[in-house]
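Up next, chain A:
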Amino acid sequence: MPRTDRDINRREILQGMGAAGVVGLAGCIGDDDDEIEDDDTDDDTDPGTDDDTDPGTDDDTDEEETDLDEIHDGGELVIGLAENIADFDPVSMNDTTSGMTVRTLLYEGLTAIDFEGDPHPGLAEDWEQIDDTTFEFYLREGVQFHNGEELHAEQVKRSFERYEGELREPDVYEWYEDSEVVDDHTLEVHLSQPDATMITGLAGVPILPDELLDGDTDPDEHPIGTGAYQFEEFEDGDVFRASRFEDHWFEGSDSVPETPPIEEITCQIIREDASRSSALQTGDVHHSFGLASDTLDDFDASDEFDLTSTPAGGYEFMSYPVQFEPWDNANIRAGVDRLIPRPIIIEEVYHGWAERSDLPFAEISGMDEFIPDDFREEMFEEYGGYDIDEAVELIEEGFDEEGIDAPLDVNLVVNADNDDRVQWTELVAESMEQSGMFDVELETFEWTEYVARVTGPGSEENNEIVTIGLSAGFDPDSFIRATMYTGRQTPGCCNIHHYSNDELDDLIETGRHDPDVAFDTDARAEVYQEATELIMQEAPVSFTQFGTEIDIVRAGEVHGWETHPINSYKIIKGIYAPESDQVAWLDPDAA
Partner candidate 1 sequence: MALLEVEDLEVRFYTEDGVVNAVDGVSYRIERGEKFGVVGESGAGKSVTALSVMRLIDNPGQIEGGEIRFKGENLLDMDEEEIRSIRGSEIAMVFQDAQTALNPVYSVGEQIAEAIRLHLGYDDEAARDRTIEMLERVGIPDPADRYSDYPHQFSGGMQQRAVIAMALSCDPDLLICDEPTTALDVTIEAQILELLDELADEFGTAIQLITHDLGVVAETCDRVMVMYAGKPVEKAPVEDIYYDPKMPYTVGLMSSIPRIGDERDRLQTIPGTMPDLIQLPPGCSFHPRCPYAEEVCTQIEPPLVDPETGEPAEGVDAERGAACLAYTGDLQNELGYEVHVEGESHRSAVRDVEEITGGDTDV
Partner candidate 2 sequence: MSLRRYVIKRLLMVIPVLFGVSVITFSIMQLVPGDIVDVLLGMDPNADPEAAERLRQELHLDRPIWEQYLLWLAGVLQLDFGFSPITGDVSETIVTRLPATILLGAMGWVIALVLAIPAGVYAAVNKDELADDVSRIAALFGIATPNFWLGLMLLLVFSLWLGWFPSIPPDVSLLHPSMLWYLLLPAITLGTASTALLMRIMRSSMVEELNKEYVRTARAKGLPERTVVLKHVLRNSLISVVTVAALMTASIVDGAVVIEVVFSWPGLGEQLITAIGQRDLLVVQGIVLLVGVSIVIANLLADLVYAWLDPRIRY
């Protein structure tokens, strides 16, 4: 089953990791949007109206109680983007900047995803699971594309099939077998295998109009979707502009108007963090993100800005060279895991703008659903936390088993262009040295060279501990598959050292694709708890921290902004998300 090792979730590298600067990292291909599993446990986050200065822990959202009458209609929102928009075609784009501008602002999928990762009706008003591998989707009627075309089922089928053979093929073909147009507004989709992440994944699969599907217009030249905003212009490396789509299908609700209040969106590409930060301060842009960690506290403290943040799916990890002795010994790996000074890393390196990662799942994975608090505590007690004594004990045991003497020579490698990552890697190296068990050499590489080294063929043949970051999303699968599943051995992303454990592989596959499990939350919970314990014992990789998504807007000028955990949904969800009752508007009197 060649495709089962693919993941519908889009988790990719988080270049600058979490909130930290994406300082001129060429090749910042971080698409960390993602979508999860169904299940309507709308136990909602309800972002509090807190001026929380304690970032890392919970949603830090300056949500104002929005009253429809209060909302001002109109205005131009100016956003400072850290990267150029590299690609306009959804089937090939794989950077978050293209995602947040083109894919999610201009296009829509059959489902819509809220701030907790739960799916809501999107272009499909409803859907029904017929059997293990058959779904029927009922399209919303009267939906118009920006070019005036009306939405019909054939377009959906063709939009799916357009992915075949393209770079993003796995987005669809991970589960898609074929589909039948039942009528203009009904599509029956046959799956190649059940997939727990399919429904949420659909939110990220744009539906295109005939004009694009027929090739009359090139989506790279002029994207046309059904989204709340329509494309105006793009100047390469400079500016992207979109305007409100007046004929968007949403008819309005008690809390969200039928069209977005913000009339125009202008995205200025400002690569340098410091420049972006000053553009925000001068008021040349209303909103930006990806600023250096050490400036966040200042923004947070200032009355001029509203900083909103939420735990996100990015994670940083260390991969152990399990093909080499003694790193095939789980005790040694688990021991090193407990030498990682996570609290210090979060405090010193990320200034609190990150989350600890004692367990392999971040909050957004839906941990509440799958991993109950008491189990989490149990695991932490047993295996987690920074504890030198415990660590040394484990490592000594491992050394005994392998018959080697401390200190062991270790190479740690990291990419030089990510300051935060280099810093935490140094902290880990220091901690390993201090344990007396290791002699650590640290080596840095340029980004692309590093990527080739750690994901290219032969990456497992390097006897070195690799530190790097990836993005996961709203599903637990996305946190463990990429780095630990046998099917993800390099070349490819990102089982760097070719760790292979049948038991774990089995759990990973079952949790997502088993017909009896994939669509059953309780069954999945059992699987992921089992996986958690196994991973804690085995420690094939160590997670060091989970990221937070952070937005900064100019206070008083932008009202109601909310931060979505998935980077590539940032803009649209921040300003207009009917399914989440979320809307932001511009104050015409301010500044």
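Note that in this section contacts are C-beta pairs under 8 Å (C-beta built on N, C-alpha and C of every residue); 3 or more make two chains touch, one makes a residue touch a chain; residues count from 1.
In picking the candidates, the idea was that all candidates are chains of the complex that A comes from, given by their letters.
All figures in this text were calculated on a predicted structure; none of them were measured in a lab.
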Neighbour chain for chain A in the complex, from 1 or 2, resolves to option 2
Per the touch rule, the chain A residues reaching candidate 2 in their complex are 6-13, 24-27, 29-31, 80, 84, 86-87, 92, 94, 165-171, 220, 235-239, 266, 268-272, 274-275, 278-279, 281-282, 284-285, 446-453, 455-456, 468, 470, 478, 481-482, 488, 491-494
